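Next up is a structure, given as structure tokens.
One protein chain omitted, others in place.
Up next is subunit A:
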Amino acid sequence: MTDKKQLLIIGGGPAGLAAAIEAKKHGLNDILIIERDDRLGGILNQCIHNGFGLHTFKEELTGPEYAQRFIDQVQEANIPYELGSMVLDIDQNKNVTYVNPEKGLVTVAADSIILAMGCRERPRGALSIPGYRPAGIYSAGTAQKLVNIDGKMPGRDVVILGSGDIGLIMARRMVLEGANVHVVAELMPYSGGLKRNIVQCLDDYDIPLKLSHTVTDIKGKERVEAVTISQVDENRRPIPGTEMTYPCDTLLLSVGLIPENELSVLAGVEMNPTTNGPVVNESLETNVPGIFAAGNVLHVHDLVDFVSQEAGKAGEMAARYVLENIPESQNEIPVQTGGLVRYTVPTKIDPSRMEENTTVRFRVGNVLKGGYIDVIIDGERKIHRKKMIMAPGEMESIILKKEWLTPETKEIRIETREG
């Protein structure tokens, strides 16, 4: 038995929820959200700190509060969802197979799909950190789940590797819950997290941040007993003689997030090697017509507000894909990058399909103070915006205007310039 749906949304986190709400607002009724957890909200449920929603609601919410505002809207709009359900496969014809304990394996033929699976944490193994493999080594998100959801402490004396936002947030959380956080080590010469998190989570608690440092040994055969960190040179190689050993029982890792695109690949979606997310056009549509992507599965975001905005757009475009006869993309102009710009989302724009304003998001590969963001269309500079500081930990965006583009436009270029 195969069900049919106009829109299937994979993931009931912030991206999936916002996408569902906007799709419904734009006239789509036959929607199903598939969520693997036992509740909606995704990773926000374990983000009990505040600071969410400043852009969207002009107030500071906790993660669960932010999620609840969207969950309420989904429930008010009577959008169906299935919990405890894991999607196993998406085929190239948009047949989606998922499993749950009540229904077993179910296959749904979807007119459109929004990929909203989020991302996962990079584990220790991917870094090949030498040493023993005892208990006491956790990714920051796993520790966050244990502390914030289960009320259990994964350790008492903590070293953190990686200054991504989850690592910073967990440094503060561990202190608040009674642990000692001895140091946060960061491989790069700059933090991967938001400036405000460095101030509020490390500085305010006198936790030292050691840039250009990494873990070079882990001691302890059953439980972590000590962690050695070393300074690294400009090629990120440990410098002998700089070792410092911290006795501790826990090492938390916040060393990168990887968009979870195993399902996207099964569906034949083309991937961007820089973002590890799908390649999308101005409609957030992948190379497979009718499959859209938004949120951290597309590229890792800094703020959830931008996830919601992006996903809302994907929801709207999915609704229009199903309900209107939008012509397939014909004339896609590539978005080129320059300077420190590492990638853009989207990477191509069809002027005939774009709306008056299209947001293009990107990140830079290094810290740039007093520089400019330039947008150049076929050699003509359209935006020249000064930025006090740009950093890899923070997402940037520009708004591209439809009036700048013609069917003859060859190139859109987004680049940074030194000041």
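Here is the rule we use: a residue touches a chain if its C-beta (ideal position, glycine included) is under 8 Å from a C-beta of that chain, and two chains touch if they have at least 3 such contacts; residues count from 1.
Just so it is clear, contacts and distances are computed from a predicted model.
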>> Given that one chain of this complex has been left out, which of "Dimethylamine corrinoid protein 2", "Branched-chain amino acid ABC transporter permease", "FAD/NAD(P)-binding oxidoreductase" or "M16 family peptidase" is its protein name according to UniProt?
In response: "FAD/NAD(P)-binding oxidoreductase"
> Where the complex has a chain not shown, which of A:V99, A:L211 or A:M244 is the residue touching it?
Replying inline: A:V99
> Looking at A:P208, A:P247, A:P289 or A:G370, which residue reaches the missing chain?
Replying inline: A:P247
> From the list A:G141, A:G167 or A:G371, which touches the chain that is not on show?
Replying inline: A:G141
> Which is it among A:A126, A:V199, A:I239 or A:I389 that touches the chain not included here?
Replying inline: A:A126
> Pick from A:D157, A:E186 or A:E396: which residue touches the chain that isn't shown?
Replying inline: A:D157
>> Just checking the interface: what residues of subunit A touch the absent partner chain?
In response: 36, 84, 86, 88, 99-105, 120-121, 123-126, 128, 130-135, 138-139, 141-142, 145-147, 149-157, 177-178, 216-218, 221-223, 238, 247, 249-250
